[in-house]
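Note that this complex is displayed minus one protein chain, with the remaining chains in position.
Let's turn to subunit A:
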Amino acid sequence: MVALAQAEPAVLPGMAVSIEHVDHSFDLDGQVLPVLSDVSLDIQPGEFVALLGPSGCGKSTLLRLVAGLDTPKSGSIEADGLPIAGPDPSRVVVFQDPTLYPWRTVHDNVALGLQAQGLLKSHRHRIGEAISLVGLDGFAKAFPQQLSGGMAQRAALARALVNDPRLLILDEPLGKLDSITRISMQSELVALWQRSNFTTLLVTHDIEEALFMATRLVVFSGRPARIKADIVIERPYPRHRSDPYLTGLRHKAMELLGLAETW
């Protein structure tokens, strides 16, 4: 296991991900529904890549493939040069729903990964650190149903970060939050990514969110998803939403998504 082999956390480099000619489809009642069509993407260690595309186009499917939860029908996905054979705690997913276990406290939910890998005894101190990192101090003993949507998503983030992932996979993690919480958590996520070295892969259908957070924007077509554009966002952090450069990119992204007439 990668996480076990490399013991010291903070110095781990981010993961390089190489997606090559991936095709994927679902079988629905005997009918083949193509979801991904010839997707190739090279992600460098430490990058923050946002995947943008119309709803239901197959971005989340691509994330599941990278997470190792599903296997592509054809093509290959490699993490640091090794083919992805299944899920691994070095590649952690935060889903749109926090999916905390209701029978576990925040502390025990965050402890999940360490417990699953048998690292609970040696790495117990990391649980408190992760809870602090996401700003949930004092809520360790709370049960999920006592948390607000934003707090639950923070707990889910802590549950991911406690494993020291080298690739953080975010599947619309802020999609269900109210706009105020969403905006503040965007900055917090960027700060977390800057402090650590992990590579981040973010699926979103919020153009502004993608431009505010990512170093690179990949725009997909509708289903089956094909890469339409791959744009590097050359702007330092902290970014400003009113930045004319970002506004220009936003216009461009809307054109790519076929929404130019709303500009």
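Note that contacts are C-beta pairs under 8 Å (C-beta built on N, C-alpha and C of every residue); 3 or more make two chains touch, one makes a residue touch a chain; residues count from 1.
Simple rule for what comes next: contacts and distances are computed from a predicted model.
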Per UniProt, the name of the complex member that is left out, chosen from "Cytochrome c oxidase subunit IVB", "Na(+)-translocating NADH-quinone reductase subunit C", "NitT/TauT family transport system permease protein" or "PhnJ protein": "NitT/TauT family transport system permease protein"
Across A:Gly46, A:Pro72, A:Pro89 or A:Gly150, the one contacting the chain not displayed is A:Pro89
Using the definition of touch stated at the top, determine which of A:Ser55, A:Thr99 or A:Gln194 touches the missing chain. A:Thr99
Write the list of subunit A residues that the hidden chain touches. 1, 3, 67-69, 86-89, 91-93, 95, 97, 99, 101-104, 112-113, 115-117, 143, 145-146, 159, 163
